[in-house]
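Of the protein chains in this complex, one is absent; all others appear in place.
Should a chain be cited, it is by its letter among A, B and C, assigned in written order, with residues numbered from 1 in that chain.
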Amino acid sequence: MDLTHDAETEAFRGEARAWLAAHVPSAPLPSLETREGFAAHRAWEAELAADRWSVVSWPEPYGGRGADIMRWLAFEEEYYAAGAPGRVSQNGINLLAPTLFDHGTQEQRARVLPPMARGEVIWAQAWSEPESGSDLASLRSRAVRTNGGWLLSGQKTWSSRAAFADRAFGLFRSEPGLPRPHLGLTYLMFDLRAPGVTVRPIGRLDGKPAFAELFLDEVFVPDEDVIGAPGEGWRVAMSTAGNERGLTLRSPGRFLASARRLAALWGSTGRDPAVGDRVADALIGARAYQLFTYAGASRFAAGATIGAESSLNKVFWSEYDIALHETALDLLGPEAERADGPWAEGWVFSLAGPVYAGTNEIQRDIIAERLLGLPKGRR
Amino acid sequence: MDLTHDAETEAFRGEARAWLAAHVPSAPLPSLETREGFAAHRAWEAELAADRWSVVSWPEPYGGRGADIMRWLAFEEEYYAAGAPGRVSQNGINLLAPTLFDHGTQEQRARVLPPMARGEVIWAQAWSEPESGSDLASLRSRAVRTNGGWLLSGQKTWSSRAAFADRAFGLFRSEPGLPRPHLGLTYLMFDLRAPGVTVRPIGRLDGKPAFAELFLDEVFVPDEDVIGAPGEGWRVAMSTAGNERGLTLRSPGRFLASARRLAALWGSTGRDPAVGDRVADALIGARAYQLFTYAGASRFAAGATIGAESSLNKVFWSEYDIALHETALDLLGPEAERADGPWAEGWVFSLAGPVYAGTNEIQRDIIAERLLGLPKGRR
Amino acid sequence: MRFLLDAEQRDFARTLDSLLAAADSPSAARAWARGDHALGRALWDRLAKAGVFALAVPEAFDGAGRLPLELTLGFEALGRHAVPGPAVETVAAAVLLSELVDAGPDAVGFHDGGLDGLGLGDAGPDGPGPGGAELGDTRGGGPGSEAGAAAGDGAGYARGLLSRFASGDALATLRVDGGYALDADVADVVLVVAGQTGEELWLAAEPGPAAPSHDPARRLFTPAAAGRLLARGPGVAAGVERARAWGALATAAQAVGVGRALLEQTVGYVRERRQFGVAVGSFQAVKHRLADVLLALEFARPLVHAAALSLDPVDIAMAKVTAGEAACTAARAALQLHGAIGYTEELDLSLWLRKARPLRDAWGTPASCRARIVGVG
Partner (left out) sequence: MRFLLDAEQRDFARTLDSLLAAADSPSAARAWARGDHALGRALWDRLAKAGVFALAVPEAFDGAGRLPLELTLGFEALGRHAVPGPAVETVAAAVLLSELVDAGPDAVGFHDGGLDGLGLGDAGPDGPGPGGAELGDTRGGGPGSEAGAAAGDGAGYARGLLSRFASGDALATLRVDGGYALDADVADVVLVVAGQTGEELWLAAEPGPAAPSHDPARRLFTPAAAGRLLARGPGVAAGVERARAWGALATAAQAVGVGRALLEQTVGYVRERRQFGVAVGSFQAVKHRLADVLLALEFARPLVHAAALSLDPVDIAMAKVTAGEAACTAARAALQLHGAIGYTEELDLSLWLRKARPLRDAWGTPASCRARIVGVG
């Protein structure tokens, strides 16, 4: 057991650090949930990609560096420590790309991944529907077979990034009436500017259009944009969801950097002893999360898969993130009311953590049932 | 709306304060959960009773002063502020006596209450059975009709005070096989030294025999010791349980005094600013609990009954009590490990709060279902 | 001792509730956030007719006398219906000004209308002032245009304002300790407390720069201590202390109302919303979370009422911190139990969700309240 990165990882880390020091914008970009900020973040993705820093864990042919998970973690630590911008491409990189690597065709990977890596095509996810929030299997949007492809109809919601994104991916019911709701779903990619698509941006609590409703009316999707076999969408998607909830949804580097910023804020606001314990807890939590992730990554590197313990990960970071930001707001005192302060957007963002990617209630059910073996079914 | 006690109450308060100042033992009595302490507390009950301070809210013929609820609250504030001993008679005074006032006969009241008021007969409660903790209606101990009375058989547990008490009261199944488990129960009083009774003391976490198991083997109870009609025990008991969980189970005076002691401890240990907020919360909580109780008492005085809001009361004080004691232990630092310190017994006692008199899980179900109208049944 | 609202008080609360329920306050709040204050001012007129704004104004100035308990009922209703505007600030201004006109000339020197901004005369005559000084006069006045105040001296002007507050005719805002003056763009009077010891009270000429709040129906201004120096002296600092107490009390009451609204809407939602084939409200985790919200609110409200009865600073601090935390507890639960829809500005729920945290911190942060309670602040 050791916590020392190998020389190759440290060299990689050093290279990343140097590049970031030279390239990270000195002033924060405008919020990526605004039109202006979206464009600025897209440009930043291109800048990352130009020097092959946008998708370090992908194979080289697709624009990556073939970094293993330890190097990816090291990159993320440097990335957030440098105060680099949020990743407007994260839906594509973290959710769609792993699915394509596992279930896509060679042609799909060659066509879809490079423009994703360069920020030319930004992806939105299209999982939820108005009547199926936590209960994803109850999806009702349809994919109807047509000549050379499928016609998508129905409504999706909480489609993050969709207000300004280019394309989207999601599940559609292609064989209705099967005995279990998980059956008969198909995983498809579609163009947000195709005929029949209406995008209605939804403002989140701070008014920024962080997601959208999608109205689909016989939107044509060619067969080449089906991932995996038709009807097998649930199985295909679950590998993505496992990934989403696992090690890569929130990298430890993000929280290590936030905790350091919090400690600096505490220092610069007079080291209020009444808040010291909470600052300590933020530092502890970031370190614990880093170590928990390292342990998972080590198991992963040793060939294990990430299972229900990803629910532990999800509950931890989502509650940690809120506590950290609320501590920062408390240090700001009455100033915390300002919605334009540097901590404000992070706080609003953190509030969604316990809700999305599987509510924490559901995650705790999973922890209790799958990790502790408590009886299933009653909630 | 006003928070000023009337002159009569203030005079009563002054009289109580003066009496307590002259009589409260200067050194704490030994724990009432020990044989020696039980005897000392019994003697204290007699001392209270000698000047009619043991049951102030009872009518004068039974040894009380006919104090209304506001005077009772004032008395309790003075009682705990004076650091007076815990009440070894509380099962009888708070649980059995209200039942006798509501459902007992004149003969029963005349026979049972005066010795209870004088501490000559100390009562244990005998509600729970090994297989029915929170699920009280599932009781299995039997009362079988016999000549001139009943024969009790079965097992009771968690009988508080029973290790050293004289008599006990509880519910027994007198008509088995009825369609609902609440039916066919009878409320009886019995002697803990009667033939057929075996008392097995149970040590609580700190080893003190705070409760006992009772094994009953055809214990004869005369008809005169049935309260209410045979078979009506559940209804009779529920009025007691309502009382237990209502305003009188924990008087605000107790927590006001504890919070003041905590603030003094904080002051005498250097006013650690990292703990100041928790000390403030203890002061706030005691005041909030006092005011909540005053509001309930005012409604009660105006003729209302105490309903499901007693569940709010129970959850509040039980969690408050633990938080207060844990703050005290934190102020004591490594000294907190000592089990013989002045805060130690209070802490161990507080830990039982969320479990007994209806677990807090059940109380929260009740709050959600009865006060908020959420759907019943699933848990 | 009768710690219960009487019938008249309950009627007053019920009347306000019905009035506001009928008035579509969510639309007023949304319009206010867009800078359109017409609906909001119409709401204020109706509340003023119901007597809400007279509750902090002495009878001598057309008020109801100071009735803090009734005021908390009013502000709980304002919170419950997300009424926008500088209501707490107008109450605080009313308390401050009435303290000033009651203070003697040793404690407070008023602007006498004839001197420049630095020269202060004695307090004005004792009787009710003309009260007719147009607010426009003073708002236009900079340090160089003091002649505009000749229509009334400072004390008379203050008296006139008090009548206008009581009638709902004027909105005020207040800046203390370098903090923010809420909604100074729409307030008819912008007061700024300044000076080393807080002994100067300025009538600001300009609202100053604006910053956004997490609650878009609140806008945060930083008016400069410039314009007209209305009053000066130790009585100003003392009056500000009283104003703060009332501001904290009214904010605590408003927070309870916000928390109640959040709880009610969430209970309604989880009873209807179905997931996995059952009502979300039948899950025990949901029930317990909402039980905790009710618990927090039910133990906060008595503290607010008791603080209104005593006006004791420690009682007010207890009420403020507890009500503010209860509203935040309610907001967190409401957000979680609504799921994604709760995270949008589209649902009216957001009008309350975004208010909880600002109210928790305004007019006394939890830290400052707790410090006062343990005697270190």
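What we mean here is this: contacts are C-beta pairs under 8 Å (C-beta built on N, C-alpha and C of every residue); 3 or more make two chains touch, one makes a residue touch a chain.
Remember, predicted model here, so these are calculated numbers, not experimental data.
S.K.: Have a look at B:L183, B:I202, B:L265 or B:I306 and name the one touching the chain we're not showing.
M.R.: B:I202
S.K.: Among A:L20, A:L113, A:L151 or A:V279, which one is in touch with the chain left out?
M.R.: Only one listed residue reaches the unshown chain, and that is A:V279.
S.K.: Among B:V24, B:A308 or B:L351, choose the residue that contacts the chain missing from this document, as touch is defined above.
M.R.: That would be B:L351, which touches the missing chain.
S.K.: Considering the entire assembly, which residues of chain A contact the chain that has been omitted?
M.R.: Per the touch rule, chain A residues meeting the hidden chain are 1-6, 9, 70, 263, 266, 271, 273, 276-277, 279-281, 283-285, 287-289, 291-292, 294-295, 297-299, 301-302, 309, 312, 315-316, 361, 363-365, 367-369, 371-375, 377-379.
S.K.: Considering the entire assembly, which residues of chain C contact the chain that has been omitted?
M.R.: 283-285, 288
S.K.: In the full complex, which bits of chain B touch the chain not displayed? Write them out.
M.R.: Touch set of chain B with respect to the missing chain: 128, 133-135, 157-158, 202-207, 211, 272, 274-275, 329-330, 333-334, 336-340, 344, 348, 351-352, 354-356, 359-361, 364, 379.
Simple rule for what comes next: only the chains that are shown with their structure count from here on.
S.K.: In whole angstrom, how far does the Cα centroid of chain A sit from the Cα centroid of chain C?
M.R.: 41
S.K.: Going by the contact rule already set, what residues in chain B reach two or more other chains?
M.R.: Residues 273, 276-277, 378-379.
S.K.: Can you pull out the residues of chain C that are in contact with at least two other chains?
M.R.: Only 278, 283-284, 286, 366-367, 370-371 qualify.
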